[in-house]
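Got a structure for you, written out below as structure tokens; questions coming shortly.
The complex is shown incomplete by one protein chain, all other protein chains being positioned as in the whole.
And now, chain A:
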């Protein structure tokens, strides 16, 4: 008697890629339609973000920033995915996803205030369609699902996008969100930035699945794996997913294969779990180098441009950290008043102890 073939899916997926590490277009069919100015703007944002990240790490060491999750290496994944959205699309970020909400409209000094632990960091300006970074891994997946449900109920041609890491894909909320989006056919994009590690735990210890993109199968939604160091591939994947969402075709799971060049957080030591060889191998895939090579060949970018953007970014960081530091200090009575629409009597009484 033969045995049952207990196999659902054994084919590995191939990551979607547009640009080779040498900056050559390898998949012209998938090249997103972008003008020269747009291509330059994307490069500008990635260089700006890299510089901001380097400066933020230093500001953290100086005690001028608090909680900070480095992003270097993930610029294509973060900047590219946000660039593919419309401004009225809604972003539900995880704790590392500050670049997306800043490029979506949150002023940089407020991002710094969030890092420093100031309430004004979360006071998103009217018209900026983002939530504050989410600390509970997976919770944001459900918020994006609800936001997408609201868009669908109001027949608005908008999508919600949310981000988590490879570790986050092991959470129950991750699966629940995808599953709800499948059932209700919601305009939502779930981006998993798979940088290979959840703090010290490698991807192989999160799941025996061949990829995170495969997990879309369990929810009956579309899934795709993308080279997350290739900004053009990221833009293509998110643009198409957004179009699908707006057309009422439902949700998409996008796995972005990427790498963080820096530690998980300021308290992390990568030398305990990563090798120099691995880091060197990934540095060859640096999204900035790759995209710069592509633009240089088109005569759209030069080293001088990079140097200029770095200076601009440094100046912007300096100006914004000063603005953050000059922001009025919070008070306990102010916190009490922000708990409810109108402050109940028991909290009014507690305020008296702090005035």
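Assume a contact is a pair of C-beta atoms (placed from the backbone, for glycine too) under 8 Å apart; a residue touches a chain by one contact, two chains touch by 3 or more; residues count from 1.
One rule holds in what follows: contacts and distances are computed from a predicted model.
Name of the non-displayed chain as stated in its UniProt record, restricted to "NADPH-dependent glutamate synthase", "Na(+)/H(+) antiporter subunit B", "Quinol:cytochrome c oxidoreductase quinone-binding subunit 2" or "Alpha-ketoacid dehydrogenase subunit beta": "Alpha-ketoacid dehydrogenase subunit beta".
Of the listed positions A:124, A:217 or A:316, the one in contact with the omitted chain in the full complex is A:124.
Touch with the chain omitted from the figure is made, among A:53, A:89, A:173 or A:286, by A:173.
Only one residue from A:105, A:146 or A:196 touches the chain missing from this view: A:146. Although one chain is not displayed, chain A still touches it through residues 90, 92, 119-120, 122-124, 126, 131-132, 136, 139, 141-151, 153, 160, 172-173, 176-177, 179-180, 183, 335, 338-341, 344-346.
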